[in-house]
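The structure's right below; bear with me while I get my questions together.
With one protein chain removed, the remaining protein chains of the complex are shown where they sit.
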Amino acid sequence: MMSENRPNEKQYWFDQPKNVKLILRGLYVTCAGLFLADFFYHRHVDEPMEKIFGFYGIYGFVSCVILVLAAKEMRKLLIRKDDYYDSAEDGMPGGNAGGNPGGSKSGGDAP
Amino acid sequence: MSEQFGLFNYWVVITLMMTGFYIVIARQNLVKKLIGLNIFQTSVFLLFITMGKVRGGTAPILDKTIEIYSNPLPHVLILTAIVVGLATTALGLAIVVRIDHVYETIEEEEIHDIERGIKR
Amino acid sequence: MSNLHPALVFFAGALLVAMLRGRAQALVALLVPIVSAWSAFQLTAGTEITLSIFDYELMPFRVDRLSLLFNYLFHIAAFLALLFAWEAGDRLQRVSGLLYAGSALLAVFAGDLITLFVAWELLAVTSVFLIWARGTERANRSGMRYLIVQILSGVILLAGAILHLRETGSLAFNEIGIATLGGKLILLALGIKAAFPFLHSWLVDAYPEATPVGTVFLSSFTTKVAVYALARGFAGEPILVIVGGAMAAFPIFFAVIENDLRRVLGYSMINQIGFMVVGVGIGTDLALNGAVAHAFNDVLFKGVLMMSMGAVLYRVGHVNGSDLGGLYKSMPFTTVFCCVGAASISAFPLFSGFVSKSMVVAAVLHEHHIVVWMILLFASAGVFHHAGIKIPFFAFFSHDSGLRVKEAPKSMLFAMGIGAVLCIGIGCFPQFLYARLPWPVDYVPYTGTHVLTQMQILFFSALAFTWLKLTHLYPPELRAVHLDIDWLYRRALPATARGVAMVAERVRLFGAGLALSFVSGLQQAGRHHLGPDGIFGRTWATGSIAVWVAILLVIYLIFEYGA
Partner (left out) sequence: MIAEHPVIQILIPLLGAPLCVLTGRGVLAYWLALACSLASLFVATRLLATVMATGPIVYELGGWAAPWGIEYRIGPLNSFVLLLVALLGAMVMLAAKKSVESEIPGDRRHFFYAAMLLCQTGLLGITITGDAFNVFVFLEIAALSSYVLIAMGHQRRALYASYQYLIMGTIGSTFILISIGLLYQMTGTLNMADLAARLPAVGDTRTVLVSFAFFMVGVSLKMALFPLHMWLPNAYTYAPSIVSAFLASTATKVAVYVMIRFLFSIYGPAFAFDRIGVSQILGSLALVGIVIMSAAAIFQNNVKRLLAYSSVAQIGYIVLGISFASENGLTGGIVHLFNHGLMKGALFLVVAAVVYRVGSSDLNAFRGLGRAMPVTMFLFVLGGLGMIGVPLTVGFISKWYLILAAIETGHWLAVALVLLSSLLAVIYVWRVVEFAYFQPRDRDSDPVGEAPLSMLVPTAILVLATIVFGINTEWTVGVARAAAVFLLGGHA
């Protein structure tokens, strides 16, 4: 943490680990509360699958985990270096193909 | 006889036309190309003159004894065309002289080579 | 009661702004939307102005409830963007921003396809300068790609319009439908501007490359004009439900791994448009109202988010998630506004996204499109994940990057603040928005079930994020680009084009050689034409041109005798 290198600097609220823990605890409690709310509140239901106990909570959690894990796998396939396109687009006809040696950094590439 | 003569003229026209055109295509020398062009144009002059000729006709002079005479109009027209051809040739040759002056050659291929050498 | 076309006010204003400099320029630019609004908010539905040019009756100005809603929206958006530009803008951006907003107004008041087409092309031509104004090499290239795609969209629209005219005999811009070829082409043109899947890459390519001000403008108009046009021309086309579902779902995968936070917002914009497209596709009053209401809200909350990222870009110089963090310490107000925008886009109750997105979801459920409904739920969770949590978290919280910058300029804070207040205002008092929706509204957003289920989804998404983060399963932000569909034209197409050009050159040489060898073969001459440094590679020699003359003559003769 950079803030440790700056002893003179003002301490901010999130710099204290206990505050972060507080936030996290708040989140856990709220989630539990919302999950259990299905006991007490009778939801209006349109689809049979909505009847499942805690459906929305489970769906939200599971879909997010799947989303992130899938995206992580996808990244392995799609990731390229930061300058991938910059290096590729030289010598485009619309840009500066031939005869214009001075324009080495011209744009105007045409798909 | 005269019929064959007429046909003969058209054959000459076609031969001249092809010859002229071929020279324009095949010769590298700019003056030769112009000469080819000239031959090509001459063939057209001949075409016009031939079509103006009426069998058995004489020159179109206003004289009571003459009944059949050739159509004078194509001949007159072709005078204009000859003048145009002359102007073209003169201008073309003038340009070739200047080309010779700046490129020191009148071979088309060499001009291309020179330009390519400068361009690269 | 007024008949003044607001677009004209914007165009005139742009002209005036172009002549001013300094503070006066910024002030006049800011006054333009206000002055325009003064007359434009008095417009009443039913006003129509027709004009006859081109042998056709055109209707360049047609006011109804649908166009009025977008009229209000675009005035607000233009005002916020110009306020945001008070400090960071320059003449080029203000002028093109005004022209751009004017073009959008021209589009929503267009009563015929030709006027729509003109506005369509103007939108493209005026907005590209907002990208080029960035002045970087990447922005220049990206802007050019953007321009080509946008103009292509216009060209397709024109083709579609002409076909539509042929097929229906009318140029009026009303219900179009996809039954005819003209309708299909028009839908394709709208699809490009609305960033349909596979047609979307211009958006995530160009928006992050624009200036801080530019992106705020860009995110407000082009896509919303497209949504407007879809709602007018293609309401109830079933295909749109599927397209919209795909749009809502696929971008969130990219958003999770993307590093450039403005590009993340670009993906989330496609995701939000997905909801609107689904709404348009369902086509019931509730769904259409939801779609346009969501478009309205999206401009506001996406504007706030784009402005907050713009402010970070303005102060820090980049918006890479990998290199930000801890900015809440130095930019507290921006942080708060960003969080309001994030809460709105995530559709927290009491924030604007909730009152419009739930309309679309309810309409989907009402029509029993179960699969689409599940996709939308998934997308709702996902959008909270990447836009609601990721944006504020990586920019303002996360680990401290050590960046200590100044808080955003006051003008930017005001713009964000007004946007944030509107988000909360609409979220708490949706009736003000509902009263202006084009179709009759009979919808209550705040029922116990809605609030509870939405809270469950959102909090469990947050729980998932926390869990993944704590267990280090969450993918780190990396300085990298990720391939998207634009790879096709940025990498594959150029490579192919180079290949084709090479082949074409060979073919050309071969063809020319063939023609001449034909001639020389006949006459045993012209050998030197075929020599080692043959004449074909160079510019055409006189002889070769003459050969073409002969060839063409022969073609004509053969053709005539054949005829």
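A, B and C label the chains in the order they appear, each numbered from 1.
Here is the rule we use: contacts are C-beta pairs under 8 Å (C-beta built on N, C-alpha and C of every residue); 3 or more make two chains touch, one makes a residue touch a chain.
Please read all numbers here as calculations on a predicted model, not as lab measurements.
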{"item": "Residue in contact with the excluded chain [from C:V125, C:I242, C:L365 or C:V405]", "value": "C:V125"}
{"item": "Absent-chain contact - pick from C:I34, C:I239, C:L473 or C:L557", "value": "C:L557"}
{"item": "Residues from chain C at the interface with the omitted partner, ascending", "value": "53-54, 117-118, 121-122, 125, 132, 140, 144, 147-148, 151-152, 155-156, 158-159, 162-163, 166, 539-540, 542, 544-546, 548-549, 552-553, 555-557, 559-561, 563"}
{"item": "Hidden partner interface residues of chain B, rising order", "value": "21, 24, 30, 33-34, 37, 40-41, 44, 47-48, 51, 73-74, 77, 80-81, 84, 87-88, 91-92, 95-96, 98-99, 102-103, 111, 115"}
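Everything below uses one rule, namely that only the chains that are shown with their structure count from here on.
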{"item": "Separation of mean Cα positions, chain C and chain B [Å, integer]", "value": "65"}
{"item": "Centre distance in Å when chain A and chain C are each reduced to the mean of their C-alpha atoms", "value": "21"}
{"item": "In the complex with chain C, residue positions of chain B that touch it", "value": "21-22, 24-28, 33, 108-109, 112-113, 116"}
{"item": "Chain C to chain B touching residues, read off their complex", "value": "519-520, 523, 525-526, 528, 533, 535, 538-539, 541-543, 546-547, 550"}
{"item": "Chain A partner contacts - residues on chain C that touch it in the complex", "value": "137-138, 140-141, 144-145, 148, 252-254, 256-257, 326, 328-329, 365-366, 368, 370, 373, 377-378, 381-382, 385, 397, 399-402, 447-449, 452-468, 473-475, 478-484, 489-491, 493-494, 497-498, 501"}
